[in-house]
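For this view, one protein chain was removed and the others were kept in their places.
Order of writing sets the labels: A, B and C. Residues in every chain begin at 1.
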Amino acid sequence: MHGYTDDKDAYLKRLRRIEGQVRGIARMIEDDKYCIDVLTQVSAATKALEAVALGLLDEHLKHCVTEAVAEGGAVADRKVAEASAAIARLVRS
Amino acid sequence: MHGYTDDKDAYLKRLRRIEGQVRGIARMIEDDKYCIDVLTQVSAATKALEAVALGLLDEHLKHCVTEAVAEGGAVADRKVAEASAAIARLVRS
Amino acid sequence: MHGYTDDKDAYLKRLRRIEGQVRGIARMIEDDKYCIDVLTQVSAATKALEAVALGLLDEHLKHCVTEAVAEGGAVADRKVAEASAAIARLVRS
Partner (left out) sequence: MHGYTDDKDAYLKRLRRIEGQVRGIARMIEDDKYCIDVLTQVSAATKALEAVALGLLDEHLKHCVTEAVAEGGAVADRKVAEASAAIARLVRS
């Protein structure tokens, strides 16, 4: 059971839409669409992915990290360190 | 003919791979994989999209903007303004 | 007492350096330095600020959020929600 488990269907729906956005970008390139219009769609897909990541992170903090912290000890320290590393990757991507 | 036209196949290959990455993220969620591992893949897909955008932008500057600037006048101004707006969207996504 | 309190001097030192970087960028503009060189310094100062933010966030999770979660209840929920909102601002800045 993870933080996102209750929202699984919503995440799968969002990811299917992002998959469709990426396919749409490929079609635009196949159809020789104007670069700026393609770039606009790439920025939109990037934002959609970012929103999925922020949602997953929020739920990870609320569930997995919170449960581990309630237990305390080394498990808690590791979970917090993992979350911080994931945040850094997200900020730098 | 756009900046990316000569590299069309390379872009289509990269986009198919990103599409696969997004499908892979969905599968991880279906399979209840650990949040941090899912987040790592989302950051990877975001970076891959970002690299596609930077490539498209570079080629847009090299071809479309350069051609328009060589022509001069209002067309050039508009192309540069469009490029700047696309850069801002990319920086803020 | 906050997460960063033990590292106060280190943060103040880093912030003084960033202040110096921003002053340096201003001097470059006063001295009509080449745009690309100025931009390189702006990216460097932005990265330095980002690193300060990631450090503060890590320590906030380790101390403030962890302490609140150990207490449990509404305080914990609010601290986690605050942290998530701060992460989102950081990702989008």
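General observations
We adopt the following convention: a residue touches a chain if its C-beta (ideal position, glycine included) is under 8 Å from a C-beta of that chain, and two chains touch if they have at least 3 such contacts.
All values reported here derive from a predicted model rather than from experimental measurement.
Under the touch definition stated at the start, the shown chains contacted by the missing one in the entire complex are B, C. Panel shows chain B; residues 50, 53-54, 57-58, 61-62, 65-66, 69-70, 72, 76-77, 80, 83-84, 87-88, 90-92 of it touch the chain omitted from the view. In the full complex, chain C makes contact with the omitted chain through residues 1-5, 8, 11-12, 15-16, 18-19, 22-23, 25-26, 29-30, 32, 34-36, 38-40, 42-47, 49-50, 52-53, 56-57, 59-60, 64, 82-83, 86, 89-90, 93.
One rule holds for everything that comes next: only the chains that are shown with their structure count from here on.
With centres set at the average Cα position, the gap from chain A to chain B is 17 Å. A separation of 22 Å divides the Cα centre of chain A from that of chain C.
For the pair chain B and chain C, the distance between C-alpha centroids works out to 28 Å.
Within chain A, residues 50, 53, 57, 83, 90 each touch two or more of the remaining chains.
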